[in-house]
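A quick write-up on the structure given underneath.
For this depiction, one protein chain was excluded, whereas all remaining protein chains were kept in their positions.
== chain A ==
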Amino acid sequence: MATLSVCSSPSLTVSSLPQIKYTSISNSTSTNVASISQSLSSLKLTQMPSFVPKSTAQLAEPQTTVPEESQKPKGEEIFAVIMVGSRQYIVFPGRYIYTQRLKGANVNDKIVLNKVLLVGSKTKTWIGKPIVSNAVVHAVVEEQTLDKKVVVFKYKKKKNYRRNIGHRQPITRIRIVGITGYEDSPFATLP
């Protein structure tokens, strides 16, 4: 709004322009912003360069994130439920998950997860009883790290007992590369 007052100083036409078009910025696409920046740059205000990039950046951010999200499921829109370290995860190719530390795995190792409990695509679902036969999830070990620190504070009143221990659970980050081998199993078609 501070920039509005700056803009309104030169002349009547300039003051009328921003007031109309700023309302459109809040709900509009980048094409409108581009047209506004062009029209405003033609007015040759000194303060404009400092302001115009800001507004375009704010609008550009959500627009760049949206395609990324839509790209991820674009592959085949497939997911699987896998069992790693006695926990079950819904995994999508291209994303990563944190699992319990996989001992003996080095960074960039390719690993094969064959405890696949369910595979789902847009039109079909393969339901394992309990495991989808021959289905395999391929993954790459990305990082062997420690989880966030947890303060383990134990205290017993009147017994002069207290323990203050930090703990960091070892975890592994794996990136899911692909899901294969499920096609031959029986499946349920979806509407």
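Structure notes:
Keep in mind that, in the parts below, a residue touches a chain if its C-beta (ideal position, glycine included) is under 8 Å from a C-beta of that chain, and two chains touch if they have at least 3 such contacts; residues count from 1.
As a working rule, contacts and distances are computed from a predicted model.
Within the choices "50S ribosomal protein L20", "Translation initiation factor IF2/IF5 domain-containing protein", "RNA helicase" or "E2 ubiquitin-conjugating enzyme", the name that UniProt assigns to the complex's undisplayed chain is "50S ribosomal protein L20". From the options A:84, A:118 or A:137, the residue with contact to the unseen chain in the full assembly is A:118. Residues of chain A in contact with the chain left out of this view: 79, 81, 88-90, 117-118, 120, 125, 127-130, 150-155, 164, 186-191.
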